[in-house]
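The complex is shown incomplete by one protein chain, all other protein chains being positioned as in the whole.
Order of writing sets the chain letters: A and B. Residues in each chain are counted from 1.
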Amino acid sequence: MSRATQTALIRDDRTLYEAVAGTAVGLSGVAFAVGLAALLGVVAIDDPVAGFELSVAFGAVLLALGAAVVGFGVASRFGYVDAAPQPSAGIVAAAAFTGIWFAVGAIVSGAVGLGTGGRLGVGVVLGGLAFATTALPREDIGSTLPAGAVAGLCGLSLITGVVGPGWKQVLVGYNATLFGDTVVPLIVLFASLVAGWSAAKAYGGFGARGRNVGAYVLIYLVVCSILVVLVGLVGFVTVKGLPGLFNGFGVGGAALISWPFLTNGAGLLADIAGVFPALVGTVWLVIGAVLFAVPTGVGAAVFLSEYAEQGRFTGAVEVATNGLWSTPSIVFGLFGAAFLIPRFGNQKSLIAGMLTLGFMLLPLVLITSREAILAVPDEYRDASAALGVSKWQTIRSVVLPAAIPGVTTGVILGVGRIAGETAPILLTMGGGVLPAKSAAPDVLGGFRLSASPPFVSNPSLLEATSALPYQLYALITAGLSGNIQNPQEYAWGLALTLLLVVLVFYAIGIATRYYFRRKLHQ
Amino acid sequence: MSQTDTAETTANRTDSQEISTTAGETVEETRPEWTSYEAAGQTKLAVEDLDVHYGDDHALKGVSMDIPEQSVTALIGPSGCGKSTFLRCLNRMNDRIRAASVDGTVELDGENIYQDGVDLVELRKRVGMVFQSPNPFPKSIRENVSYGPRKHGDIETGLLAKLTGRAEPEREEALVERSLERAALWEEVNDRLDDNALGLSGGQQQRLCIARCLAVDPEIILMDEPASALDPIATSKIEDLIEDLAQDYTVVVVTHSMQQAARVSDQTAVFLTGGELVEYDDTEKIFENPESQRVEDYISGKFG
Partner (left out) sequence: MSLTPQPDWRASIERRLTRTQEFVDDTDPEALAVVLVSMGSLLAAFVGFLLASPWTAVPLGVFLIATGYGWARHQALVARAVTFAMTTVTLVTLGLIVVFIFAESIPAFQYETASVFGVSVPGLGMFTQARWDAVSEPVRYSLLPMIHGTVMVTTIATLVAAPLGVAAALFIAEIAPPRVRELVKPGIEILAGIPSIVYGFIGFTIINPWAGGAFALNGGSTYLFVGIVVGLMALPTVVSVAEDALTSVPDVMKDGSLALGATDWQSMTSITLPAAFSGVSAAVLLGVGRAIGETMAATVMLAGIPRISEPLVNVFYGYETLTSLIARGYGSANGVHESALFAAGVVLFVTVLCLSIGSQYIEARMRRRLGGIE
C-alpha cells in the first residue's frame, strides 16, 4: 500500500528553537560545572558575581532555565514549533519525576515544620501531581513542565536567599549538620541536570529523537565526570608529590643524575630521606611473585587447554580459578600468615610476601593464558599435526608463540595490580615505617649453602622488609610523623612514586596489547 | 544470445576491451553508454552519479539509475561488485560505517535523501530493509512485528499506556495479523504469537523479518540476498512473496542467483567489477539479448 500522503523527509525549519534550546543545554552544562567547582571548594558560594553572591547568581540561572524549559514545551504544544512529540513522556520519566517531587515535597514540608505524617502526605500529593503532569499530557508538556518546575523552585529558593551561604540544618539524631556551602552546590548540580536533560529533549524535537539527545547528554556528562575525577586524582597526587619526589634532585656530577628520594633510605644517616628500601622491596616482591606465578599459571593453562579433556574437571578448575581471582586480597594475606609464616621461620618475611603475591597473581596469569591459548585457531594445530609434528612440539612451536602476546599483556597488567597491593604484604611482610638504606634486602648476595639442613638459606629473604604500599600505610598509621624533615612531603612523594610505578606497568601493558592487536590485524 | 558475424558484433560491443576482428587485429573500443533505460511506470527512486568510497577503496563508481514504483528491480553481479553497497545507500545504512563517504544524489519522490537535515527515522519509515541472514529480535513474534510502529509512537503498549487508557491492543493485533498475512506467515504462527521468534525455522524467521518490515508500512522494500541463507522450499516461498509484494511496494532485490533475478524481477541491473553499473534494462532484455559483452559473458557463466 503506497501512501496517499507523503511525509517530508526534512522537518520544518526549527533553527531558532534549536538554537535557544541548545543554548539552554549549554547553560545547564556550565551551571553543572560551576556547581561542581563550588562543591569541591574551588569557588565559594558567597563569591561575588556581578555584584551578587554566587549563590544568588545560581538561583537566577536556574530560574531562567526553568522558565526556558517550560517555554520550550509550551511552544511545541501550541504549535508554534513543529516538533514530533509522542503522546506521552513515558513511564521512566513519570516514575523519576514522581520520585523527585515526592522527595521535594517531603523535604520542603519538613523544613516548614510539619511532622512525619504531614511530610509523607505532602510528598504523596506532589508525587501524584507530578505523575499526572508527566504521564497524561503530551510528551512536550510532560517532560518540560515538571522539569522546569524543579529548576524554577530550586532557582527561587536560591535567588531569594532562603537557602544560601548562611543556611544550616541540623540533622537530629545523626549528629551531623548540613550547611549551605554543601547544599547549595548540590541543589545546583541536581537542578541543572534535570533542566539540561529536558532542554536537550526539546532540542531534539521531543519524540524518539528528543529522547535520544536527552539520553546522550546525560551519558556524555557521566563519562566526562568520571574522566574529570580520574584526571583530578592523578593530577592532584602528582602536584602534591612532586616536591617530595624531586627533593634534592640534581643533574650532573659523577653519577650524572642524583635522585636522593629514590636512592636514599629514611634513616638518620640520610640528609634527604628517600624510599630506596621500599623500592627495592617492591622490585623483589614482583620478581618473586612472577617467578612463582608465571611458569605455574602458563603451565597449568597449557595442560588445561591442550591435554585435559574439556569436561567437568576443566569446568571445575575454571570455576575455582575465577573464585580465586575475585577473592579479597586480605584473605590472601590471612592465608599467607597462617600457612607461610610458620614455615619460613615463624616471622614476617620477604619470601612469605613474594609467595602470597604470587598466589594472587596466579589466577590472573592462568585466566589470561588460557584465553590466549584458546584464541589460537585450531587450524594452526591441525596444520602442524598434518605435518606429522608431535603434540608437545606443536604446543612449543606453534601454540605458545601465538599465545605469547596475550600472556605478556596479562602478566604486565597483573604485575601492575599486585605491585600496588598492601593487604597481603601487611600480614606477611611488613617492615619498618622509615627504614634506613641498610634495611634494603640484598637477595642476590644473601644466598648461602651449607652441608646441614636446611642446606639452602638466605637471610634477606627471611627478613621483614618494607615495600612501597606498605610503607605508605605504616606512615599513615604512624600519623604522618617520624624522624625525618618533612613527613607530609615525604608521604606524598611516596604516594606519587607508588602511583607512577603502578601506572607505568599499566601503561606498558595497555600499550603492548594495543601493539599486538595492531600487528595481528595487519 | 545470437551470434552475429564479426562486423556487426564490433558495432554492438559496449565495453572497453580489446576485441579481435576477423582480420586478427586487436582494436580497443570505448564503451558507449547503454542508452538510458526508461522503465515503465513512475520513478520512485532516482539515483544520480552515486559514488561510494570506503577509505581508499572506490566501492561504487558513478552509478545512475531510476527505479520505477511498484515493481521488482533486481541487482545482480559477482560478489564484491558493490550491489549491497548500493542497496545500503538507498536507506542510508552506510552511514553506520564510519570509513564510508558518499557522493551523488538519491531522490525519493524528488527529495534528495542525502541533503542536510534529512530525518533518518522518517527515511527508514519509508524505505525498509530485509537482511541476508534473518535477524529477528530475541522477543516474541508479536513484539517483533509491532516493533517498528511501537518505536515510532504509532502504537502504544506498555504499563503506562495501559494505566492511562491509551493502550490499543486491538489495533496492535490487527496490525500484526495484517503484516503476518501479507508475509505469508500468519497461517503458520497465529497460534503462537507469544513464542520467542528465535524458535522459528530459517525461512519462517526471514518471513517474520519481512512482516516486521511491512508493519511499518514502507513504500520501498530493500532486500539484500533475502533467500541466500535458506533452503530451496523456503526460497521459493520468498520469491512468491516478492512477486506478490511488488503489486503494492517498490521492491529492490540484491541476488546472487541469476535464475532468481530472471524469475522474479521486472528490471535488472548488472554490477560488475569495481562497483560499476554496466547495464540496466528490462529483465528479458538483460538475459536474452544484453547490449554489453561483459554482461553476456557473466550471464553465460564465463566468469563470476
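Criterion: a contact is a pair of C-beta atoms (placed from the backbone, for glycine too) under 8 Å apart; a residue touches a chain by one contact, two chains touch by 3 or more.
Remember, predicted model here, so these are calculated numbers, not experimental data.
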Q | Residue touching the undisplayed chain, where the options are B:V118, B:I155, B:C209 or B:L245 | A | B:C209
Q: Based on the whole complex, identify which of B:Q42, B:N135 or B:S201 touches the chain you can't see.
A: B:N135
Q. Just one of A:V20, A:V49, A:V283 or A:V317 touches the chain that is missing; which is it?
A. A:V317
**Q.** Selected from A:I100, A:A135, A:V286 or A:V302 as touching the chain missing from the view
**A.** A:V302
Q: Spell out the interface residues on chain B facing the chain that's missing from view.
A: 91, 93, 96, 98, 120-125, 128-129, 131, 133, 135-138, 147-148, 151-152, 198, 209, 212-213, 216
Q: Considering the whole complex rather than only what is displayed, give the residues of chain A touching the chain that is not shown.
A: 41, 171, 173-179, 181-182, 208-209, 211-212, 215-216, 218-220, 222-223, 226-227, 229-230, 233-234, 236-237, 295-300, 302-304, 307-308, 317, 319-335, 337-339, 342-343, 359, 362-363, 366, 390-393, 395-396, 416-417, 419-423, 426-427, 430, 453-456, 469, 472-473, 476-477, 480, 491, 495, 498-499, 502-503, 505-507, 510
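Here, only the chains that are shown with their structure count from here on.
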Q | Approximate Å spacing (C-alpha centroids) for the pair chain A, chain B | A | 47
Q. In the complex formed with chain B, which residues of chain A make contact?
A. 1-3, 6-11, 86-88, 90-91, 94, 135-136, 207-209
**Q.** Residues on chain B engaged by chain A in the complex (per definition of touch)
**A.** 69-70, 108-109, 111, 113, 115, 117-119, 121-123, 125-126, 151-153, 156, 158-161, 163-164, 166, 217, 219, 248-249
